[in-house]
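One structure is given below, encoded as structure tokens.
In this view, the complex is presented without one of its protein chains, the others remaining in place.
Each chain gets a letter, A, B, C, D and E, in the order it is written, and its residues are counted from 1.
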């Protein structure tokens, strides 16, 4: 199975990579590069310093190519692959000045995306066999949402909303403004197009009961205990997708999955994943 | 003492905030906002869910004001302050649609910056009294370098290079290309302007010895053991700033600081700080 | 009922308006404005030269305010309202130089959006009472998609996909690449997140039959005759949303609606709507 | 004769094409593309569904190449050519994912430009043999002015002002502010550079008479009847270019041309031209 | 007389000013500003260190306001005025940190524009009474063309082409490609719109003679001696505008003007004008 089912076109990645390079080059460019003769070549290997899941090879490639269009970047793995510590992910050969100037940008992007993919993989493995799927949230790094959500897919997860515009997600404040779950869902049906997904967040089983007749695509069960999750699964009886949310950790996720919910959303996937340490070694 | 000695002008923050809002609003804007009557007001309080160090209040303010120019944002704390769990950091009052649409962007930015500041604070406290200072690296989030380095200052740390252009930092590859530490430093002196700082990374005491006669502003001692750090401090005898780097954690940082080095650089401050969970509650 | 259920935030409109003004001002700005004394004021009224549906008042307001921040723009109608020929839509008072420089940009944007809304209204009225809803396509003006889809809502229509990223829409080429409707839908289920809507285009009743067991949110009946549309409605029996597409005109749309389909998509709403002629007259 | 006398350099077209692609790809890219194996190729033919005039082949080429730099786009016609229904305008061969993702953007741009060119051609043919030329206005689509004016040239028309900055065009409000046609023209002469064209709009023959002694390059006869147009031609006696404007349609344009005016401006060329339906068929 | 006949709208100036500030602030902002207490105010006066012509007050105003929106900028003179050494051009009062951070950007822009205006004034004065007018060229600073051409107007000059797109200017290479002056002008007439000005550069009186029957708006006499200029004036007999170009200096310009040419173009106005030294002094 291909974990990175929806690849991102380079057209969407390139502006991020170029902005990151420009941020690092500043006004004067790499002032240390002057110590290296212009004609010196560099060839090296990108490898992770610990086991993880690969994501973001295109970011690294585009960073090196932006500073040396004739650099040769040869991927030795694919996004969505498992990477063992020390095994080459890619080889790069090009102008030493350019490769070393692009190195940090390439590693910053790739390390971050591999970090997200690796943490996602841990959650996905923790629920293996239960039928539950792991999804992300909008708690992403400003400017990197598309890339981080791509990394979640590389880790085996699925994506939640990409933004405020691609699904109606009715939260407590919306429920309050409308005067109840039923009223909010009724109003949502009225304003939604035929392709706009509707999800509603509920805090109690009573709210779930009120929501079911409106057949939202998804009901988010916010901070439900395990017992209530099980009851919710029984009540919904497959009529809607049930998403468990709140207080999910690697310790608690399996028990949550075993209640029978369909999807578990985990903010930490994108807001607190440690980077995967990746290095570039001459070779 | 003012922890945020160099405040960032809003002119530099605003493009980041607006790009983050645009990323979240997508093409159609907040499709759930339609459930809230246009005239509904919202007033609420921003507070951290656990203790931490404040950074990024201006990001939150600018996010709310971008969607509702007449929103009232009243900071109850300042960047660089310690924030106790649950205590109000700011009050916001404005159009309910606008405030709720901007909420996630405001919290994503502020949570991340408070996370960096809080982790920095932990390192700074760990070395208190030793005279050593904590500094960051270029392992920052692409697009957010200036903000994350500002957050490091809010946490009590100092900043290392902002990019490839504001200091010469001679690493192993540069040393190899030049044929030795002395040759590299000699070449650096030749190309540097009178205000360009020069730092050299050394792996051994022998390299340190070779470097000292060239009086670089800083020598980075890369992955030195405690014993070698102490010897380096003795050898340098105050002629250059000594920076310890590599393998630094909250467990090891104090022992490193007690060797007498001047500065300790910690990549994790920006590449792996968990967010500080901040919430917006109606009030 | 509020026809413009999802208003667009000014943050998304402003870049379009400013780019349009910059395109018109060119390098030198309005060289004819120099004929008007700097202190001359202008007050006028925006009105349609024929009956129509209003959309885009904010575009006009932002255009005038961009050139004269102290201009007073007073809307006399709301987006989604019906506008009778000659009746004031808005009053504007400000610096004569600024108002006359911004006039064409304001009218170009608003005339286009009112044109889309007016044509949509005609289709919506044509199917009144049938239960069918009118939707748009991705055949929009490059750069103006969000605004034109907003205008469709102002005209009483609903929106189809906003882009390639917010729903899976399986067309003939995808079906061919997968080896059949069933195979394509099965693969789509596998790669889709829990919130990703799935729509499939079918050319025959046999394909519809193959699609139904996979419960896509929507099945698009492409270029079906009236008789086949009726059969499709009977076959689907309310299990999926049925969208009629292809060869729809104001002459044919009612008959199509009366077959019982849920949604009718009309490319002409955005690709061929004549502008609504709007004028600015001194008053 | 080459109808597209001033070709647009790709440097000016590319940003429009890339922005249009980014608008369509959104954050996640083409989520349906995942159904097609990455290595699948697609070859097809672009052809118009009805007769028309070609414009914008470069837009289509740049769209496909932006998503697949190694795609082969082979034009079978040139901008400014007449295209018969069904005859190939271009062949495209490339990655199926990329070609299908770029298809709508390519067709949206090219269909719109061919639409403008085709409508212009109709007006140009209607006045054939009279000596009158057809020109456009500033009533263009925001963001697409240069492309639409290029399409007008492809249709055999000539261009009016490109913006507020490349000619002085004195309208009724300017005349009023200056106190008369003569005063306005006198002031215009004073402020204009030696290369700034001056045009004045007149509503009556008396105003024309007042304008002639100032020798503006062009006098626009606004909403003149046929009889007055003839008188104006006689009065001007070739001293200035006469432009008829207002209420021009395909039905009325020939009679207007036969009055002897030099130029006839038609807003509908750009504000209300229906797209030329162009399709991409596998071949 | 108002020397700055076509003022530039702030909408066109603001992006230049903001980009200039961002270039100066870099990533970290003004690191010296931290030495000044946040609440300190600064009030000062902008004045020229030597006599000159004012241009660009809006640039200075926008720079200060960008960093302190509540700063008070009070112009004491107007663009196009003569400024005596030491006399206040504007007063500024605002946050000391903001004013001092914006100072260099404000002075860099204003000093450059005043420099252009001052040099233009010198040329204009040198030809006073002859009837000749001074114009600029396209030899402007990349990114600042609109501002520098505005400064030329402030100095009493008129503007030549703003770019490659607003007039046909036939140079030697075009003449060569077409096979002669007459052929080039004939082709230009064919492709030009009714508002496109046509200018042709000639090197000899014979070429002038060939050009005259085509009635281009302007003939540029390139590097003609005084005697040939006089002959050209006689030959043209007022039928076209004559522009002298090449080898013009403050020493030679009056003699050139006295030959009777209409316009004299001077590249140095924008490519080699020394800045007018302007200072900001506390007051």
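Quick note on the criterion: a residue touches a chain if its C-beta (ideal position, glycine included) is under 8 Å from a C-beta of that chain, and two chains touch if they have at least 3 such contacts.
Only a predicted model underlies this, so the values are computations on that prediction, with no experimental measurement involved.
Student: Which of the visible chains would the unseen chain be in contact with across the whole complex?
Tutor: Output: missing chain touches A, B, C, D, E.
Student: Could you tell me which of B:197, B:246 or B:279 touches the chain that is not displayed?
Tutor: Touches the omitted chain: B:197.
Student: Among E:125, E:187 or E:230, which one is in touch with the chain left out?
Tutor: Among E:125, E:187 or E:230, only E:187 touches the chain that is not shown.
Student: In the whole complex, not just what's shown, which of E:91, E:125 or E:139 touches the removed chain?
Tutor: Of all options in E:91, E:125 or E:139, contact with the hidden chain holds for E:139.
Student: Considering the whole complex rather than only what is displayed, give the residues of chain E touching the chain that is not shown.
Tutor: Contacting residues on chain E, toward the hidden partner: 16, 19-20, 23-37, 40, 42, 96, 100-101, 104-105, 107-109, 111-112, 115, 138-145, 162-171, 173-174, 176-178, 184, 187-188, 191-192, 196, 268, 271-272, 274-275, 282.
Student: Going by the touch rule given at the top, which residues of chain C touch the chain that is not shown?
Tutor: Spelled out for chain C, the touching residues are 23, 26-27.
Student: Where does chain B touch the missing chain, residue by residue?
Tutor: On the side of chain B, residues 5-6, 133, 135, 158-162, 165-167, 190-197, 199, 217-218, 241, 243, 262-263 touch the unshown chain.
Note that only the chains that are shown with their structure count from here on.
Student: Which chains, if any, touch chain A and chain E both?
Tutor: Touches both chain A and chain E: B, C, D.
Student: Shared numbers divided by all numbers used: is that above or below half for chain C and chain E, i.e. same or different?
Tutor: Under half shared, hence different.
Student: Using mean CA coordinates as chain centres, what's the chain A-chain C distance in Å?
Tutor: Using C-alpha averages as centres, the distance is 32 Å.
Student: Could you state the distance in Å from the CA-based centre of chain A to that of chain B?
Tutor: 23
Student: How far is the middle of chain B from the middle of chain E, if each middle is the mean of its Cα atoms, in Å?
Tutor: Chain B and chain E have C-alpha centres separated by 44 Å.
Student: Going through chain B residue by residue, note those that touch at least 2 other chains and give them in order.
Tutor: Correct list: 23, 25-31, 33-34, 101, 145, 162-163.
Student: Name the graph shape formed by the protein chains and their touching pairs; answer line, ring, star, complete or other.
Tutor: Topology of touching chains reads as complete, every chain touching all others.
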